[in-house]
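A single protein chain has been removed from this complex, and every other one stays in its place.
Here the chain labels run A, B and C in written order, and each chain numbers its own residues starting at 1.
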Amino acid sequence: MCRTHPSEPSAFITSGDSPIMTTRRSFIQKSIQGAAVATSGGMLWSYLAIQNARAEPSALRPPGALPDADFNALCIKCGRCVVACPYNTLTLAALADRAPLGTPYFEPRQIPCYLCHDIPCKAACPTGALSPTLDEVMDSRMGLAFIDTEHCLSWQGLRCEICYRVCPLRDQAIRVETRRRELSKHAMLLPMVLSEGCTGCGICENACPTEIAAIKVLPAELIQGKIGDHFRMGWTQAGGATSDPEPGETWKGQLDSAKDQGHAPGLDYLNAPEY
Amino acid sequence: MNISGILVVVPPARIEGATRALNALPGVEVHHTEPTTGRIVVVQEAETVDQEVAALSRIKALSGVMLAEMVYHVFDETPPEWDAIPADMAAS
Amino acid sequence: MNHTTTTRLWHWRYLILRRIVQIGVLLLFFGTLHWGWSVFGLPLLSGNLSASEVLGQLTLADPFATLQILLTGHVLQSEVLLGAALVLGVFLVLGGRVWCSWVCPVNPVTDFAGFLHRKTWRKNLFGIPRHLRYAVLALALLLSVLIGLPAFEWVSPIGAMHREIIFGLGLGWTALLGLFLFDWLVVKQGWCGHLCPLGAFYSVVARHTAQIRVKFDQASCNGCGKCQAICPEPQVLNLKRLARDGQVLSGECTNCARCIPICPEKSLAFGWRRNPGPGSGPAQQQLIMKEDSP
Partner (left out) sequence: MELSRRNFLKSGVAAATAMAVGIPISRIASVAAAETEQDWRWDKGVCRFCGVGCGIMIATQDGKIVATKGDPDAPVNRGLNCVKGYFNGKILYGKDRLTQPLMRMTDGRFDKKGKFAPVTWDQAFDEMAIQFKKAYEEKGPTGIGVIGSGQWLIQEGYAMTKLMKAGFRSNNIDPNARNCMASAVAAFMQVFGIDEPPGNYDDIEYTDTVVAWGANMAEAHPVLWQRVIDRRLGHADMKVVNITTLRNMTSEGSDLEIIIKPNTDTALLNYLAREIIHRDEVNQAFVDAHCVFCAGPTDIGYGMRATDKFAFEAEKDIQAREIEVTLTRDEAIGLGLDPEQVHTIKQANAATADRHWLVGFEDFKTGVEPYTLDFVAELAKGDAEESLDAFKAKLVRLADLYADPKRKMVSFWTMGFNQHVRGTWVNEQIYSVHLLLGKIAEPGNSPFSLTGQPSACGTAREVGTFSHRLPADMVVNIAKHRDITEQTWKLPPKTLNPKPGSHITKIMRDLEDGSMSWVWVQVNNPFQHVANANHWLKAARENDNFIVVSDAYPSISAKVADLILPVAMIFEKWGGYGNAERRTQLWREQVPPPGEARSDLWQILEFSKRITLAEVWKDQAIPGLKDEGFEEGKLPDVMASAQEMGYQPEMTLYEALFETPENKAFAWPDPVAKGHDNHTVKHLGVDWFVEKALFEEYAAFGRGHHHDLAPFDVYYQDDVRGLRWPVVDGKETPWRFNAKYDPYVKNGEIEFYGGAMKELVTGNLTGPTTEEKTKFPGKAKIFFRPYAAPVESPDGNYDLWLCTGRLLEHWHTGTMTRRVPELHRAMPAAVLDMNEKDAEERGLKRQDTVWIESRRGKIKAVIETTGRNRPPRGYSFMAFFDESVFVNKLCIDATCPISKEEDFKKTAIKIYKV
């Protein structure tokens, strides 16, 4: 370090041979210390980065964004997608925003994605974090809309269904189901989201007239359930029964290990002395 | 004319079917349903007290009904004047 | 010293030029985004220093960020690879850390912190070795492989700062304030001189290739030490090696040219690199690594 005062010419560095590693012992000591610093520093660093990457799983990405892990790795945070968006939908996340620092995201209640047919944000992405193979914008899956039926006007019986009418993929992403209201001679027209068609553009969330939107868009994995692979709905999938998968890996693995060890499952319990 | 308020309780999952079944009964109107608890408020009209009791048993006999209790009751003496209006319209 | 404006300007010529370049680059980005600057209808410079596009045609990319992404195991489009190679090529020739003193937007901030440190504080709270940045660099690359994220890009205050400037203010300035306070009150040149893996990256890659270098005229040097006092990387001005090589060869020199106008004897000046004789290389490298540690 600059231990000298510039006004003292005598302190001018004249030699590069300052002996640091004077002894072997000190060398080992230094190495271990260095390694410790590197490890703890590295762990802290990784923690910060990973934490940041996972901090806001609710952030909506531009159309064509790869799955989170790949997107986070590939996004170079250059903001060119943000510049390319003609509707000012996208923002680069600043600190404490809803998305990892520096990555593009959008909040549909502010400005939704209007699904430009030429996908200019995707075209601007230099790294392929926004998939270059997305050709048709209606195939993008930015998120999935879901309806808070307790606060949706239509679900209370009012004639609203604005989400349905503004949806660019009406009947593919949102449909309306009619049901009798029973309380009077009026039917209810209930909007329902179809996950297969929903792009997550958020035009519905933007248009929802309630004080806080009763239809919201979030990344699909946060809200979408899944029926177990072991069951097929016989009335919806032709030949579903024959396409059942092999028994689960866990079960198979258990069988195998039991054979290996001459040890059948449940023996521990069966042989235990207590009743 | 007897008008009674009846509380009906069904399993929440069956509330829709029960509502439909109740509405299908003559003189019975569902006024309120509470999907989370399965409680249904029903208003029933009957000419005589006997009919009223019989009607309550009919509700109790509906599939899925766990409880049907008369909570409130009024006797409405005013005779219907508006014969011109079909009876089912009056329920509108 | 002559106090006419011209001479004063002449004295600060490199500083002024650097600031013009630094601000100009930012301005090009900012103007393209906010004021729609374009040439023949093509956006002038869109994006930011991580990756950008010139006139809607030529992609440029940060080679260090690109390297990290590659290490996460992801394949990149050739466009961005070419862009990174182009940028790298330019800095390899100009002198790697030219990036730091002539382009990097953090530089004016740390320069200012260094200036304040010189004027007010002068004491470091603790010492850290200058070669720690190579460890940070190694770690950045290693972590990119391990966690599958471009490790430095995810915490970089440099990226945060120019995004903030170009795309609007968020909370990014807090990181910058941290850097500023660290450099001013804790360790002089703490970020750029000791920790920044991007600077370290350029130091390493361009140390043999940089063609523009500070030349040293031993004959006129009176050993006053002013150059070392002003230099943000004073170890590169090791008089013994200067005498031997006749130029600053260390990759850590940022070509900031602060030393040139301050030299009362005009012993320092920019010039083309002259490769030292065989045999001097290893020695020099060793020296750098042993340089000036507490």
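Here, a residue touches a chain if its C-beta (ideal position, glycine included) is under 8 Å from a C-beta of that chain, and two chains touch if they have at least 3 such contacts.
Just so you know, these numbers come straight off a predicted model, no measurement behind them.
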Neighbouring shown chains of the undisplayed chain, as defined at the top: A, B
Residue of A:121, A:188 or A:218 in touch with the missing chain, whole complex considered: A:188
Sites on subunit B contacted by the missing partner chain, in the whole complex: 3-7, 29, 31-32, 34, 39, 41-43, 45, 71-74, 76, 78, 80-82, 84-86, 88-90, 92
Interface residues of subunit A (partner: the chain not displayed): 114, 116-117, 153, 157-162, 165-166, 168-170, 176, 178-181, 183-189, 206-210
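Methods note: only the chains that are shown with their structure count from here on.
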Farthest chain (mean CA position) relative to subunit B: C
Gap in Å, rounded to a whole number, between the CA centres of subunit C and subunit A: 35
Approximate Å spacing (C-alpha centroids) for the pair subunit B, subunit C: 83
Interchain centroid distance [CA atoms averaged], subunit A/subunit B, Å: 50
Per-residue multi-chain contacts in subunit B, two or more chains: none
Subunit A residues counted as touching two or more neighbouring chains: none
Residues of subunit B that touch subunit A when the two form their complex: 19-20, 23, 30-33, 92
Residues of subunit C defined as touching subunit A within the complex: 32-33, 43, 46-48, 50-53, 59, 61-62, 65-66, 69, 72-77, 79-80, 83, 124, 127, 130, 135-136, 139, 142-143, 146-151, 153-155, 159-160, 163-164, 166-172, 174-175, 187-188, 223-226, 228-230, 234-235, 237-241, 287-288, 290-294
Contact footprint of subunit B on subunit A as seen in their complex: 180, 182-185
